[in-house]
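After this line comes chain A, so read on.
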Amino acid sequence: MAETTEIRWHGRGGQGTVTAAKVLADACLSGGRHVQAFPEYGPERAGAPLRAYNRVSSHELRMHCPVLNPDVVTVVDATLLDSINITEGAKDATIFIINTTKDPKEIRAKLGAAASQKVITVDATKIAIDCFGRAMPNSPMLGALCKATGLITLDHLLEDVRKSFGKKFSQKVIDGNLEATRRGYEEVKEG
Partner candidate 1 sequence: MKQKGWKELVPGAVVLEGGSACKFKTGSWRAFRPVWIEENCIQCLFCWIYCPDMAIKVKDGKRGEFDYDYCKGCGICALECPGKKGKKAIVMEEEGK
Partner candidate 2 sequence: MAKVVAVTGNEACANALRQVNPDVCGIYPITPQTDMMQRYASFISDGKVDTEAILVESEHSSMSACIGASAAGGRVITATSSQGLALMWEMLHIASGDRLPIIMPVVNRALSAPLNIHGDHSDAMGARDTGWIQIWSENAQEAYDNTIQAFRVGEHMDIRLPVMVCLDGFIISHSIERMEYLEDAEVKNFVGEFKNLYPLLDLEKPKSYGPLILTDLYHEYKRAQHEVMLKVKDVVLDVAKDFEKMSGRKYGLFETYRLEDADIALVILNSAAGTSKDVIDEFRNKGIKAGLLKPRLFRPFPYEEVAEALKNTKAVCVLDRSDSFGGYGPLFMEISSALYQLKERPVLINKIYGLGGRDYLPSHAELVLNELHGIAQGGKINIIKEYIGVRE
């Protein structure tokens, strides 16, 4: 990966997208890296489209504005593909990670992605429901992002998910999320 990785998350209020960006920032602290995580602030409404951002870099991050040209675009809710241009500002080698039941080839066609751009899909909502019974796709999406970018090892990510969720949730929910993160990592499809 380049010296600095910039990530843009698309989700809907209540899906844990902002939490995912925060967990990722914390996990990426390792190895002396610099991190940022910030949502696009507005009225916080369940179901409303939102964006969140990450920057991860080996050098100090001074930029204090939204990510304009993402290296990674993570879409936590596939229904956003019909209403929002998620490819906005994408680079030649941008990686798209989409939570969908559909085949990556179909998504690639829908996005009109270039051959140099990677399109990765994962059925994160199903994984979440399987693992802890709620349509909260953020932890499997973190797993998928981990696999797609190699920013951190799976073990490291799992440790951070355990730490972050451990503050708020029961052991059952934590275990479910750990399993969901692992499955997100394992079940990515590239096309």
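Selection criteria: all candidates are chains of the complex that A comes from, given by their letters.
Everything below uses one rule, namely that contacts are C-beta pairs under 8 Å (C-beta built on N, C-alpha and C of every residue); 3 or more make two chains touch, one makes a residue touch a chain; residues count from 1.
Fair warning: this is a prediction, and the values are worked out from it, not measured in the lab.
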Checklist line | Candidate from this complex that touches chain A, chosen among 1 or 2 | finding: 2
Note to self: Could you list, by residue number, the parts of chain A that touch candidate 2 in their complex?
What the structure shows: 21-22, 25-26, 29, 32-39, 41, 61-66, 68
